[in-house]
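After the structure tokens below, expect a handful of questions from me.
Removed: one protein chain of the complex. Kept in place: all other protein chains.
Letters A and B name the chains as they come in the text, with residue numbers starting at 1 for each one.
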Amino acid sequence: MISTILITIGVLFNLIGCIGLIRLPDVYNRLQSATKCGTLGTCSILAGALFHYGLVDAGIKALIAIPLLFFGATVAAHALARGAYHFGVKLGDKSVKDDYKDAVK
Amino acid sequence: MRYLALFILTFLFWLLLTFDLSVANLVAGGAAALITSLLFAKYFLDSVYKFLQPHRYFWLLVYLVILIWECIKANIDVAYRVLHPAMPIKPGIVKVKLDLQSDFARAMLANSITMTPGTIAVDIIDDYLYVHWIYVSTNDPEEYGRKISGRFEKYIKKTFE
Partner (left out) sequence: MDLLEILLYIQIALSASCLFRIIRGPSIADRMVAMDIFGVLVVGICAILSIITERGFILDIGIAWIILSFIGTLTLAKYLSGKKLNE
């Protein structure tokens, strides 16, 4: 029962992340919504798997996957943001401030 | 010392992943952990004695609870901004002064900033952290540090430094 609730919450968060991925205007904002919602949603689904199996071998695998996914997604988001800026993708039209421009030159 | 710490960590990871205590499994895991620690220990942390200080684990627990709470808040914040018809965003890149010294603590701070409401860490140059913020709410550079990294810096200092 708890596992079904956790999985439902996870899929809802993933849905919001995908809507953000399609709707938001530029790369950095898409990265924000996709990383946050995708990571927490999938972590929630894995926690549902952990509750479903209990602490046997399959449950432990789900438990290991949670920190791996968490750190992997955050480091990948950071690398993608930096790579996109160095590649020359501009900030969107609505942006109000850019301190990074002076530091890169 | 570094080799020993990395060996124990990788061997523990292997045991959790396979979940099997037969002799063949232990020997295979030991060999794999030995090769890994011989190859990669020179990239591992410098100060492994910190693993043996118990008060760090207590602060780690406090830090994890705060991190998970901020994570959930971040998701609700993103959901509000995405589902709102007018999309109330005002993005920009700001720079924040860092207080932490060690590399590992800085990496952890950047990770937790990526997971907090509306911010993504982009780069670290010298002592400044560059952060992409989805809603720049003030124009005062003094306020940035307090609003973005002030929640975590205290606990990360106690846990990892």
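Note that in this section a contact is a pair of C-beta atoms (placed from the backbone, for glycine too) under 8 Å apart; a residue touches a chain by one contact, two chains touch by 3 or more.
All of these numbers come straight from a predicted model, not from anything done at the bench.
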| item | value |
| --- | --- |
| Which displayed chains the unshown chain touches | A |
| Contact set of subunit A toward the excluded chain (per top definition) | 3-4, 7-8, 10-11, 14-15, 17-18, 21-22, 27, 30-31, 34-35, 38-39, 41-42, 45-46, 48-49, 52-53, 57-58, 61-62, 64-65, 68-69, 72-73, 75-77, 79-80, 82-84, 86-87, 89 |
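In this text, only the chains that are shown with their structure count from here on.
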| item | value |
| --- | --- |
| List of subunit A residues in touch with subunit B within their complex | 13, 16-17, 19-20, 23-26, 28-29, 31-33, 35-37, 39-40, 56-57, 60-61, 64, 70-71, 74-75, 77-78, 81-82, 85, 91-92, 94-100, 103 |
| Parts of subunit B lying in touch with subunit A, wherever the complex brings them together | 13, 16-20, 71-72, 74-75, 78-79, 81-83, 87, 89-95, 110-111, 114-115, 118, 120-123, 125, 128, 130, 132, 134, 136 |
